[in-house]
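Yeah, one chain of the complex is gone here, protein chain that is, but the others are all in their spots.
Think of it as A and B in the order they're written, each chain with its own count starting at 1.
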Amino acid sequence: MSELSKLYATMMEAIYGETSLAASYIVPGKVLSAAAQLGIYQGSVKGGLVQALGDLFPASKGLLGEQFFDAMASRYVAINPSQSASLDHYGETFPLFMQRFEPLAELPYMPDLASLEWTWHLAFHAASTNAISPDVLTGVPLDQADQLQCILVEPIYLHRSDYPLLELRALGLMTESEVDAVDIASGGGCYVVFRDGLNTQMSQVSPPLYALLEELKKPLSFGTICAQWLSKHPDLELNVYTAELIKRSWIADFRAINN
Amino acid sequence: MSNAKMITKSALASMIAVGVMAASTDAFAGKPGFEKCQGIAKAGMNDCGTSKHSCAGQAAKDGDAEEWVYVPEGTCSKIVNGKVK
Partner (left out) sequence: MSAFKINPKDYHGVGIGLRSAHYQTILADRPDVPWFEALTDNYMNDGGYPLHYLEKIRAHYPITFHGVGLSLGGVDPIDLTYLKRLKALRSQFQPIHFSDHLCWTSHDGRHSNDLLPMPYTQDAVRHVSERIDQVQNSLGEQILVENVSSYLSYTMSDRTEAEFFAEVAQQADCLILCDINNIYVSAKNHGFDALDYLKAMPKARIRELHLAGYEDQGDYLLDTHGEAVHEPVWGLYERALEEYGEIPTLLEWDTNIPDFSVLMQEQSRALNYWTKKQARV
């Protein structure tokens, strides 16, 4: 290992954890000790990541309060060093961390909210596709319906939760005076995070529509998907739900399936 | 034509029907302009690529967190029935 490698390895170790070894590489300052100088970098790096998490999970931060959130985030940072030059990739496993974080055990809706926030972030920066145009749609060959694949727009993310995530998110993002209380007992639902042009949006959908979206995420023919959905929802009118997909601009295309 | 085929065909037909109707009523054209969107810099977005060191000192602040920290505050008081036993 080169001298440079050794120095960097020790410095990186000092930044994310143990500072004592690195001090021997550093010229003590007139005012600050080597450890204090290292501390500035430690604070800058960890603080930067804590701040990034706060930016990416703003509603979670709002609900938990800055003190709690930042302390929890710095625990995450300590065991999850950044692995990318871009902070936009940092925090993917934060919802999972929250799920296992003992002090959150009595607030079980928090990991679900955090997952929703993460996909909001992904959707915000994703390349997006447009909904199918009426012209293209009318040209789709009706008699080959079962050999077509129905393609959802991008990005589109699905969440199912036992908790009212949209209300919780709104509460987390607003100042206290703006939102009335959220009743967790009111139950959860099925949520879709998507883009309308450049605007990232989320809405709550009925369970049957959600089930149809889940099926459409699979690389199956439209015919197979319709059959599977019907076997699970024998009493419902499929047409109503497929039409709803068009109304919401969630279908990008129909393509011939090759098999 | 089998029953399954008919169902699939009818599901697709309903989609096309909605699309045609929407085209005639201009529903596809009337999306609000994104220029009007406010506060895009707020939620879920960070200007990550800056050359600042502004967060120094933060870690020291969080270090002595152990006792007080595990009582979340913020707006949680507005969450009713929030604790699940």
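The working rule: a residue touches a chain if its C-beta (ideal position, glycine included) is under 8 Å from a C-beta of that chain, and two chains touch if they have at least 3 such contacts.
Given the structure is predicted, the values throughout are model-derived calculations rather than measurements.
J.: Could you tell me which of A:124, A:194 or A:250 touches the chain that is not displayed?
T.: A:124
J.: Could you pull out which residues of subunit A are in touch with the chain that's been left out?
T.: That gives, for subunit A, the contact residues 2-5, 7-9, 11-12, 15-16, 24-27, 29-32, 34, 36-38, 40-41, 44-45, 48-49, 52, 81-88, 90, 124-128, 195, 198, 200.
Operating definition for what follows: only the chains that are shown with their structure count from here on.
J.: Taking the mean of the CA coordinates per chain, how far is subunit A from subunit B in Å?
T.: Going by mean C-alpha positions, subunit A sits 8 Å from subunit B.
J.: So in the complex, which bits of subunit B are touching subunit A?
T.: Per the stated touch rule, the residues are 4-5, 7-20, 22-23, 28, 31, 34, 37, 42-46, 48-49, 53-62, 65, 68-76, 78-84.
J.: Where on subunit A does subunit B make contact in their complex?
T.: Touch residues, subunit A against subunit B: 39-48, 50-52, 55-56, 58-59, 61-72, 74, 86-88, 103-104, 106-109, 117, 120-121, 124, 131-135, 137-138, 140, 142-143, 145-146, 148, 168, 171-174, 176, 179-185, 196-200, 222-223, 226-227, 230, 238-240, 242-243, 245-247, 249, 251, 254.
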